[in-house]
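Note that one protein chain of the assembly has been removed; the remaining protein chains are unaltered in position.
Letters A, B and C mark the chains in the order given here, with residues in each chain numbered from 1 onward.
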């Protein structure tokens, strides 16, 4: 995504809306291909799909500059794409190919890309909270004006390091935003079974400015993120953004029979009533910003791009054997 | 200390007050001897004195049964004594003698005593938060009706595990009270430089019932502790008690020149105006519960006991060499 | 459902053996309980614990938040005060988060208290690569715990051993860390019904041989057995010795075997450097000094973070083929 827009400028808003719509569609189509790669047994290991949560990554990243930093999670494809990465090199990474963002060494859970400020996805729950805070430390110390965003699932609220770094961020007034994606489940357990008290208070207790937002509404996400990010950029201090959302698929692509931890009805309700893309499409049409033809064209264009990107990745070669011993030390 | 009193019963209250006064005096006299042992170069290593903070340990432990559990810190002599340990075996431990509570293997920072429910002092800041929570877990699971108290300095607020276990304690409704002794300093740094936001909110955010109390007022500590402890015992859930207090001496016995981190004036003010023992003595006399002669007699008795306990410890033998390899495995 | 093998013995998978050990111990002793992430309804992502919730209920099979340090610490305190908790750390890579509770607390409490308190708990966790799970879900970090006095470290390599060792671990009065190879959960083997234990500290000769000793742990035992079969084809008779517990360590069995064969390879899936292979090789090099015909050869994981890409990942771990070749070279063929 490119530079952030000032809210309130109508023309820009239209461009912004269409960009966010496009990006959400791109994420969903990307993930659909990932699922297919898995089903076709072309993918080594597993992957955690972001389908259903697109508005969070897209809304937040739209409020960031390209040079701003993000850290991401095991469910990280959406963050990565929304921050500007290319699908072809991402697919290549998912398949362990040399052309991937990490030469195939990282895989789905570790995609990183300095060009778009992506400090990396992390397979340790809450593992990147320190890193995101440290990037904000550098930004402040070096005076770059950058902001850092730490994406994490609500499961990460269980990890003590989150509270350690929120305390540090507030003490040092660091430009970092902690974005909690509450999709209701940590693997196979409802978050209410593992999360006592009140989530937002866990951030405000440390002095952070915190807000809750409907994570299925990309405009709401963008606006809240924009405020927290620009506040942080101006040096006031860190923020915390709780986005209520839902993952449509399993914890990972192999998690097919889910009824022991959540009902099909619940899943259906979110898909039918709260889909971030469908609802935003309807809104865009209501506002006469775009008609169905236009939106369909966007989808068709990206469906094609994703197919091509997958083909590229499937055809791409694996790293040569000697690569295994390289990049251990810089 | 022995069984908890129901507040409001006057006769019992008098006994309770005198017991608390006596115990505070005992702690202070114990610590005075520790300082002297150090000055006389009789003590191996260092020790962290509790002088100034006596009302916290004594007030809280008075509200506990003997069979209830406590965990303690590097500044742990006060907790240990208040929970009922004997000075002689404590001094022996401080000197590394076989007669000590841990056969000399633990030393000042690790005194433990199953007979009084003392799960042990801990030299890792916040290192015993998990242990205290686990003891409460056992109490609940085994139906013993016991309560567990975790003492810690405000420096432990920096450790993530505290938030992890508060969350667990609230989820499992465990009978544990986290007692934060805010003596304003973590070693050589004022707590305000290391503690963002609001301390109490850090506990309420996780759903705990939390209270602040003047840690120099033993009756206030006792009353607040009593409420939280009995609430926990009845199964409602964990509590958090913030006690505002002050340490008169250095971080440890060797910390003599302290003016780079706090002024002599500040120290003097606490000693003169807020001493928990002097103020309580005055109150007891005002209430006609005891006169000066009586209070002096208590002091004299304990001064004598402590001297004898020190003599015992100094004369006691070191463990024999073979002890070094024992107790590694049970 | 248990199957029966050719010899008429009941067969279980490695995962079933673990589950049976837990179920039997939980029936025997009400103070045994299980806690960890997704252990209850889900029965862990590997489904190792399926069914335990149903039998023992939520009070004894507890889902925890993602707080490895916190619930490990809780288990330490629970163990001190009358429970026998079995903590589940989903991937061995996450023991990083528990080191303070395990090393500064669990391991030391008995000693620091002069024997006053004890900590009878078990931590179950995993090791092993080649699942395409990349650098943070593939490590075998058991050497760290072996380095720490006060802990015991168990690495079963068969369903039989898994059941017997886990029962022994649960009954032990000390903190025990129990490492399970993820790739082995479906491995089948004979497992007797009912109660038996395998003592901690007794190595097992998994295959008798004359020409070379392959000391192997956990995942590497099957690799060693496979290599031994290949070696047999070229006339080399390999003995496979499985220490089963790395602490306590049955030095004697290792040394006797190496003395007998005069050649040894040590195999372990942890990193080769500063790890288990170093200790075992050093023990053998010293104990069999005057009998060895060649230096003890060490084979562990390559000194790189585990890569995701399949061809790279496969290159990081010893295989039947690489062990076969190393053994052949060592035997001068």
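We adopt the following convention: a contact is a pair of C-beta atoms (placed from the backbone, for glycine too) under 8 Å apart; a residue touches a chain by one contact, two chains touch by 3 or more.
The shown structure was predicted, so the numbers you read here are calculated from the model rather than taken from an experiment.
*Asks:* Check the whole complex and report which displayed chains the hidden chain contacts.
*Replies:* Per the touch rule above, the missing chain touches A, B, C.
*Asks:* Which candidate, A:132, A:221 or A:309, sits in contact with the chain we can't see?
*Replies:* A:132
*Asks:* For the chain not shown, which residue from C:144, C:160 or C:324 touches it across the whole complex?
*Replies:* C:144
*Asks:* Going by the contact rule already stated, which one of C:40, C:135 or C:267 would touch the omitted chain in the full complex?
*Replies:* Going through C:40, C:135 or C:267 one by one, C:135 is the residue touching the chain not shown.
*Asks:* Which of these, C:61, C:87 or C:246, touches the one chain of the complex that we don't see?
*Replies:* C:246
*Asks:* For chain C, which positions touch the chain that isn't shown here?
*Replies:* 93-97, 99-100, 103-104, 107-108, 111-112, 134-136, 141, 143-144, 146-150, 246-247, 270-271, 273-279, 281-282, 285-286, 289, 294-298, 302-305, 307
*Asks:* List the residues of chain A that touch the chain left out of this view.
*Replies:* Against the left-out chain, chain A lists 69, 71, 100-106, 110, 112-114, 119-120, 122, 124, 127-139, 141-142, 144, 148, 160-161, 164-165, 167-168, 171-172, 326-330.
*Asks:* What does the interface between chain B and the hidden chain look like in terms of residue numbers?
*Replies:* Residues 44-46, 96-97, 102-110, 122-127, 155-160, 186-189, 193-195, 260-261, 318-319, 321, 323-325, 328 of chain B touch the chain that is not shown.
To be clear about the criterion, only the chains that are shown with their structure count from here on.
*Asks:* Comparing centres built from CA atoms, which chain ends up most distant from chain A?
*Replies:* So the farthest one, by centre of C-alpha atoms, is B.
*Asks:* How many angstrom between the C-alpha centroids of chain C and chain B?
*Replies:* Chain centres of chain B and chain C, defined by C-alpha means, are spaced 41 Å apart.
*Asks:* Could you grab the centroid distance between chain A and chain B? Build each centroid from C-alpha atoms only and quote it in angstrom.
*Replies:* Distance between chain centres: 47 Å.
*Asks:* Compute the distance, rounded to whole Å, between the mean C-alpha positions of chain A and chain C.
*Replies:* 37
*Asks:* Quick check on chain C: which residues sit in contact with 2+ other chains?
*Replies:* In chain C, the residues touching two or more other chains are 64-65, 67, 69-70.
*Asks:* Please output the residue numbers of chain A that touch at least 2 other chains, ranges allowed.
*Replies:* 157-160, 193-195
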